[in-house]
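Every protein chain of the complex appears in place save one, which is left out.
All chains are identified by letter, namely A and B, in their written order; residue positions are counted from 1 within each chain.
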Amino acid sequence: MIKRLTSLAQACSWLAVVTTLGLVLLLLGFLGLRGFDALNPALFFGKTPAWAAITARLPVWHGIWPACVGTVTLVLLASLLAIPLGLASGIYLASYAPGPWKRWFALAVELLAAIPSIVMGLFGFALILFLKKTLAPQANTCLLLSAGCLALLVLPYLILMTQTTLEALPSELRLTGLSLGFTPWQNLVHILLPAGGRGILSGVILAVGRAAEDTAVILLTGVVANAGLPSGILGKYEALPFHIFYLAAEARSDAELAQGFGAALVLLLLTAALFLGAYYLQNTLAKAWKQKDLLI
Amino acid sequence: MEAKRPVDLEPSVRVEHLHVSFGGREVLHDLSAQFAPGEITVILGRSGSGKSTFLRALNRLNECFPGSATRGSVRLKLQGQWRDIYREALPLTELRRRVGMVMQTPHLLPVSIAANLALPLKLVLGLPRREIPARVAGALKEAHLWEEVADRLDAPAHTLSGGQQQRLCLARVLALEPEILLVDEPTASLDFRASLKVEELLLSLKERYTIIAVSHSLSQARRLADAALIFRDGSVAERLSREDLQAPDTLQALLEEIF
Partner (left out) sequence: MVISCASVLAILGFLAYFALPIFAGGHLGEIFSWEWRPFQGQCGILPMAVGSFLLAVTAMGLAYPLGLGICGFAHGLGPRWLRRPLLGLIHFLTSIPTVIYGFVSVIFLVPLVRGIFPESTGYSWLTAALTLSLMVLPTIVLLIQAQLQQVDGRVRLASAALGFSPAQTFLWVLGPQASRGLWAAAVLGFSRALGDTIIALMVAGNAPQVPHSLLDSIRTLTAHIALVVATDSTSQAYQSIFASGLILFMVTTAINLTLRRLQSGTRPAASHD
């Protein structure tokens, strides 16, 4: 009886794994095959010469170059906003400092983490409506707004990642510095942060990946299908995920569909590269830190 | 309870009515004790009797644990002056430098042997770069480690053996020129031979420091102690002199008390 149950469970688990693997292979294979054909300079720049497009001398019409630039700008801007805030908050939460606010703050971070991205986008949208009615009638959805909302979206990941990394450090490491007479700040900068660096850095990278792939937030906060290169942080812009979304619904020709596949593959490669980068860091920086003298 | 012993030395640590609790649970209860310089006092007691907490009360390291609360007075004689560490505004970092601590397992920083000593010197004492090597060498010699590591100061510290690591920790503390040494079961993670070496080192250091050591080995206490405190349920149950420790009948009583 027991034996029967065990083998039944084993069979089910095999089935689950094989099904999943099959689906994933199907997904990636489909995308890879169709996308690979589309992967060429024309995908990025259309009929515009590549160099002229990269130096922004000529506009690109039938390529995903503006979307790529838009996504990169967006992600950089969002990181700029989120990373300092996220690290500082995470450090605060990981410290033993018994502040009366700490528990409430931890709760707020958890709640923020649970907010669906569309709600975050709606928040940005509401903010603009609010500004339009009150302070700045000309306010409109734009790159900066999207970046701000994306920053909010990834902020809790950054905070939690920093916090858990620092808390996972052996407590003796924390005590060693303090028992030698380090100030808490010295302890943080010279011991805890270097020790937790890899974890925090990989958290940052994952957050960047999350910001790069999100579509729902930017959908409500200023992305458009045809804006060309972003004109400034208060202008509209294009982005890769939105471009893919748009093509899935609106593609009218095989060429456009092929571009959709190409764009999807590019985005996938981007997020995969970020993921692998984070993974690599987690595995190697630990060793590097042990061998080299990074502290002094 | 407290057996009087001839006070041949002026004490340098006076603890009076010390209470320490974590999250409302009292770990140390109305504890009073004195410790003299030039002696090794060994603290014995069952696990959970508050030995480590007591040591950490002397350099205020308990405050690094959540929910800790301390009452009572702890006065230390530092640089010829009595300081009440829980009342006077002696900077925490200054206190922890003057009251050096070595923990149960070697707590190395994951860097090279030399950097383990150099980093605190640079950060805590703010020594200029050129003075550091001499100081490092001096401390390593004091900890009887110099001959063993002189040729590989830049090797990662974790390549040392357990006993060497523990002596490195001691050297790191000594480099900061403390006056009081707190040693929390320094040989708990070491084999017998390495333990003896650490004990030898502690004996050689006792002339210059006030040493308070936690141990759970009675034989170690007999080898090291000038005096011993027996802890029970967060306070001092008994104080024994060196002679008491050697006497066979107290020994029997102690064995039953502790183990």
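Following the convention adopted for this analysis, contacts are C-beta pairs under 8 Å (C-beta built on N, C-alpha and C of every residue); 3 or more make two chains touch, one makes a residue touch a chain.
Bear in mind the structure is a predicted one, so any value in this text is a computation, not a measurement.
Residue B:S52 is the one among B:Q34, B:S52 or B:T187 that touches the chain missing from this view.
The residue touching the chain not shown here, chosen from A:A139, A:L173 or A:L257, is A:L257.
Residues of chain A in touch with the missing chain: 2, 5-6, 9-10, 12-17, 19-21, 23-24, 26-27, 30-31, 85-86, 88-89, 91-92, 101, 104-105, 107-119, 121-123, 125-127, 129-130, 152, 155, 159, 206, 209, 212-216, 219-220, 241-242, 244-245, 247-249, 257, 260-261, 264, 267-268, 271-272, 274-275, 279.
What we mean here is this: only the chains that are shown with their structure count from here on.
For the pair chain A and chain B, the distance between mean C-alpha positions equals 48 Å.
Remark: chain B residues 59, 61, 64-67, 92-97, 100-101, 103, 105, 107-112, 115, 118-120, 122-124, 154, 156, 158, 172-173, 176 touch chain A in the complex.
The part of chain A that touches chain B in the complex is made up of residues 96, 98, 172-183, 186, 190-191, 195, 289-291, 293-296.
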